[in-house]
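The structure appears below as structure tokens.
A single protein chain has been removed from this complex, and every other one stays in its place.
Order as written gives the chain letters A, B, C, D and E; numbering starts at 1 within each chain.
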Amino acid sequence: MRLHPLLYRRSLEEFLKEDLGHGDITTLSLGLSSKAEAVVRAKEPLVVAGIPFVVELFRILDPEATFEVMRGEGEEAAEGDELLRIRASVDALLMGERTALNLLQRLSGIATLTKSMVEAVRGTRATLVDTRKTTPGLRLFEKYAVRVGGARNHRMGLYDCAMIKDNHIKAAGGIKKAVEAVRKGIPYTARIEVEVRNLEELEEAMEAGADIALLDNMDVSTMRKAVELAAGRILLEASGGINPQNIREVAETGVDYISAGFIIHHAVWKDINMKLL
Amino acid sequence: MRLHPLLYRRSLEEFLKEDLGHGDITTLSLGLSSKAEAVVRAKEPLVVAGIPFVVELFRILDPEATFEVMRGEGEEAAEGDELLRIRASVDALLMGERTALNLLQRLSGIATLTKSMVEAVRGTRATLVDTRKTTPGLRLFEKYAVRVGGARNHRMGLYDCAMIKDNHIKAAGGIKKAVEAVRKGIPYTARIEVEVRNLEELEEAMEAGADIALLDNMDVSTMRKAVELAAGRILLEASGGINPQNIREVAETGVDYISAGFIIHHAVWKDINMKLL
Amino acid sequence: MRLHPLLYRRSLEEFLKEDLGHGDITTLSLGLSSKAEAVVRAKEPLVVAGIPFVVELFRILDPEATFEVMRGEGEEAAEGDELLRIRASVDALLMGERTALNLLQRLSGIATLTKSMVEAVRGTRATLVDTRKTTPGLRLFEKYAVRVGGARNHRMGLYDCAMIKDNHIKAAGGIKKAVEAVRKGIPYTARIEVEVRNLEELEEAMEAGADIALLDNMDVSTMRKAVELAAGRILLEASGGINPQNIREVAETGVDYISAGFIIHHAVWKDINMKLL
Amino acid sequence: MRLHPLLYRRSLEEFLKEDLGHGDITTLSLGLSSKAEAVVRAKEPLVVAGIPFVVELFRILDPEATFEVMRGEGEEAAEGDELLRIRASVDALLMGERTALNLLQRLSGIATLTKSMVEAVRGTRATLVDTRKTTPGLRLFEKYAVRVGGARNHRMGLYDCAMIKDNHIKAAGGIKKAVEAVRKGIPYTARIEVEVRNLEELEEAMEAGADIALLDNMDVSTMRKAVELAAGRILLEASGGINPQNIREVAETGVDYISAGFIIHHAVWKDINMKLL
Amino acid sequence: MRLHPLLYRRSLEEFLKEDLGHGDITTLSLGLSSKAEAVVRAKEPLVVAGIPFVVELFRILDPEATFEVMRGEGEEAAEGDELLRIRASVDALLMGERTALNLLQRLSGIATLTKSMVEAVRGTRATLVDTRKTTPGLRLFEKYAVRVGGARNHRMGLYDCAMIKDNHIKAAGGIKKAVEAVRKGIPYTARIEVEVRNLEELEEAMEAGADIALLDNMDVSTMRKAVELAAGRILLEASGGINPQNIREVAETGVDYISAGFIIHHAVWKDINMKLL
Partner (left out) sequence: MRLHPLLYRRSLEEFLKEDLGHGDITTLSLGLSSKAEAVVRAKEPLVVAGIPFVVELFRILDPEATFEVMRGEGEEAAEGDELLRIRASVDALLMGERTALNLLQRLSGIATLTKSMVEAVRGTRATLVDTRKTTPGLRLFEKYAVRVGGARNHRMGLYDCAMIKDNHIKAAGGIKKAVEAVRKGIPYTARIEVEVRNLEELEEAMEAGADIALLDNMDVSTMRKAVELAAGRILLEASGGINPQNIREVAETGVDYISAGFIIHHAVWKDINMKLL
């Protein structure tokens, strides 16, 4: 799902200003203004994510900039592969380089890790999804990278799906009452997910008419029972401590979704550089 | 170096709004408003960074919130240690929880990794510093976490120190000419750093009167020669591919500073949670 | 569902600045600053909506302002009934009066009209919901007023529920293909609604696994058949030209939801004034 | 009076973002990007207002969009008449459709109602003007629609004309003192209007040198006497409860201006749709 | 005319951030946080303007700050006089000092120069007013200082009074046509001023019903004739090259207003400092 620049252009401007402050004092002192070509290259194997943001970012700095994309979103690149060529004024290239790479490296790191975990569940019923554990200010970008990596998104925030947790349940006086109260308050188009810790609570959630049950830190044998109990009447999402080591085992329990903050909070940057020719 | 809330309050508001969108539909549907207490706890060993931001964030949501800090900035916490107690309205706690933890986990991850690499160079002449490889939009926060972890900051952006790289040198026609041109353009209070790839360039940088030489991806034996050649007349910064494995060896060459993007782009989140009592 | 001030405080400030411009030249010239009490009163029968915004708005102008609410959100008021008393500095009262009333009159107009149409479907299976036909910039407020009036919200925007319309269907090559493509792209927690014009399309939508079918401008006899055909396997929403005259008849077809832009775009302001005592 | 896009472009972006949130999940999932043509058509008789905003809005979404205007600002359209054709990318058309129509329907509603009341006073001395009773955040747009409908604007806000009301008079100790105090504080280019409830107050206002007297909720026979008393030495504005039924009678009293919030707060949306060809 | 903080608080925050950037690195490194008292003192004779902004500015930095005002707005201070005492945290005082003084010195400079020119016309019919020649971004503040200095404001911007200049007249085809066209387009409450270069044009402006004539760079003898010709039927404003040397002579011609950009664009800062006790 590509994003319209209206959704992120302002953010890119803020990112650039964070680095530029009162100006790139080195580049501007040299009065550079000729056109040049730069090549962005992978320095290690990776899944590419973020090229459209890089393109927009350099357009902000130089509206006449032109681009040639060698590796599109979601494609794999080997060490040394060219991802993108940019033709723009030298000062635009030098001013935007670091911010562009910071974003591209971060997002490609997420897409690469995501893809490896997507591969790990291939052939099972389970779909890998993300969580709300994202870097503050970057959710739109990081959830985009998750999609590029082949996983799907969980809710985008506190606003687009109801999620009833233990504190809500306690406050409402039980799962049933919580689901009823929430159903009245939210847009009718929104789904209701309930966090359950055991089969009794799963039962209750189903009876209350919840759409999704989040199996919170359950062991795999309980998950298997949950799958049996649910029998397709409610969507099941496994969650809690998912990582590359345990995800396959969880997927094989038959749950519908596995949510993993890991693909974002344990992603490190991929090495990518940019050189002027 | 603590930051004044004026510098980050607007960012925190944006972070909260990113998660809240048109509202926390679950919590608000339940009409929760009683006071409650929450405890923030380390789930693995870590160096704490970010508590002042968490405090300010909950003040935004509930101006009457009160706080008890158990582990201050830069302190180590063991698994299970309480870091902070917050007394606020339930809905403020539930709305702010995820955003607060996302920031705290990220920053504590950076501080913890930073501290381990600071330890690695203890006893040498070298000081660990960061780079401009920071998450877009979070530089103020991430560079703060680096300081909390015991390292120092390199320049904050393109604006507060001149850094002359190979493209600048090419454009200006040599190191000497580049330094001269830059010196005229920048605030007189700003230092000039020159990226050098070998001893000849280091020599040139010194002759040109540069304040700092960045030894770009040099092997350690060349670095040692650079230290000899410089003889204290110019500050030397080692840079390029620094990681926990090689940092000690680099530090022992006698350079003044070692800059490592690694402490930020390879930091993963520390596990921290928040529970309502 | 009450909203946290963080979600609307900035908007209220903008609303005030729109009216204040470079300042209330009349009031400020008189140098008024004493405390006074104002009473907000209904001048015709209405359902109250917007009091929390009025309270926050005067707090922006005078942080020491105090309030006494006589008629809470959703309550009915007769002509002459007091809704709210405000004690604040005279200049705050005079500067905020018009903006506060503009918002309160608009929102109470919506809540009142909504409530009358909610009454009209009482006893049927149908729930009244709103649409995206809201005044630009005021959606959060107007959809809030709809809830206060007793109806529920449809999706809040293009982002929190997928809605497949004829143009999407044409572009994708059929309902089935459209639903499949959309399902892959959206958060898994989001529902998919499909606009259908006849029973064949309804059939297709059900087969494609859509969650909701929007019965677009269907006559009531076709709607009745749709209800039979659906037999509870898909949620049915009637839409198109709903007004106070025809809503009961539509509701009696057995559809689950009726969406009506009318409650917003045909709501006129309720007469409310504010007097200084 | 046309407005420069600098005055409203930022607002249009905010309006679009209100609807788009984190993105149009339906349209973007389908990856639509081909060019298409859309036609905007009146579904009931109306006076057109808002086309320039619609044009700018689609330019924000697609800078290459082109437009053909069939009915310009202030022209009448019959049911079925085409108002505008837009050629742009499909996704831009689908993303902007609702927001564009929401604005166009609202503004055409105001222009249409305004025009009917302008017609009602034709042949009298009176000019119809608006008030500050406008939808918060939309004043610039709504007052523009009033002009398109053939009426004139009253002051735009609290800042561009002084208006002395009873509370000001009480605080200052009489009309004369209030006018004097206000005259000293405001830009000399600004006019002073005084709210008067009877002929004595009108007399006082004239003596104090006010430029305009607002005849506040006077009956028409008193208004007629006010016109006689004023004898052209002060502008007279009738105000309070003006509607299509009573406006002619008021106009025939000989007052100079009649201000009516009715043209805005009782305007409902005109039915307009947009179809992709 | 005092201003409500809502009108300038955001500006003060921006002013502070301009100076603070990523933080006051000196003060914050020292970890200062104790309370201290500072005294603001005139270092040369001046008319005080700007104290309310200084107060609000330090409240932004330290909400607990307290203030004692010794010389209020518009009062004269001699060299060495204390203007204000501030009790706040040391770091707030150090961070805000420069920005506070920059504003206070600039505004007191304007108020002082304004007052001297107000004195120069004392006893004549003329009132001194400012122009739109103000520092970009500071108009609200600078026009405030003009009022503090005892002069009145001309229009605040292009929006609150119509001013017809030669280019408008040419485009419209004469003064009469221009006035008529403008009268239809502007709020009825706004005045119309016409720039005239000679007595013929003044005649035309009066016939067209303009409210004010701006006598553009006329010599004093022509001005005197203009006063005779006008005979109170139109307000006369002398403008163009007014300075302390020629203002009295101009005032004695009998014009109503004299507008002088000089009081702003030739005002230099008054010397004021702040010391911590």
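Keep this in mind: a contact is a pair of C-beta atoms (placed from the backbone, for glycine too) under 8 Å apart; a residue touches a chain by one contact, two chains touch by 3 or more.
Note that the coordinates shown come from a computational prediction; the quantities given were computed from them, not determined experimentally.
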item: Selected residue (touches chain absent from view) among B:187, B:209 or B:241; value: B:187
item: Sole residue of B:156, B:175, B:194 or B:238 that reaches the chain not shown, by the stated touch rule; value: B:156
item: Chain not shown: contacting residue from E:7, E:138 or E:213; value: E:138
item: Touch residues of chain A, complete complex, unshown partner; value: 13, 16-17, 20, 22-25, 28-29, 31, 60-61, 91, 95
item: Positions on chain D where the hidden chain makes contact; value: 1-4, 6-7, 140, 143, 156-157
item: Residue ranges of chain E at the interface with the undisplayed chain; value: 11, 14-15, 18-32, 90, 94-95, 98-99, 101-103, 105-106, 132-140, 156-160, 162-165, 167-168, 171-172, 178, 181-182, 184-187, 190, 265-269, 276
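Assume only the chains that are shown with their structure count from here on.
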item: Length of the line joining the C-alpha centres of chain A and chain E, rounded to whole Å; value: 52
item: Distance between the centres, which are taken as Cα means, of chain D and chain C, whole angstrom; value: 23
item: Inter-chain centre distance, chain B versus chain E - centres from mean C-alpha coordinates, in Å; value: 45
item: Multi-chain contact sites of chain D, meaning residues that touch two or more partners; value: 20-25, 28-29, 31, 95, 156, 159-161, 184-187, 190
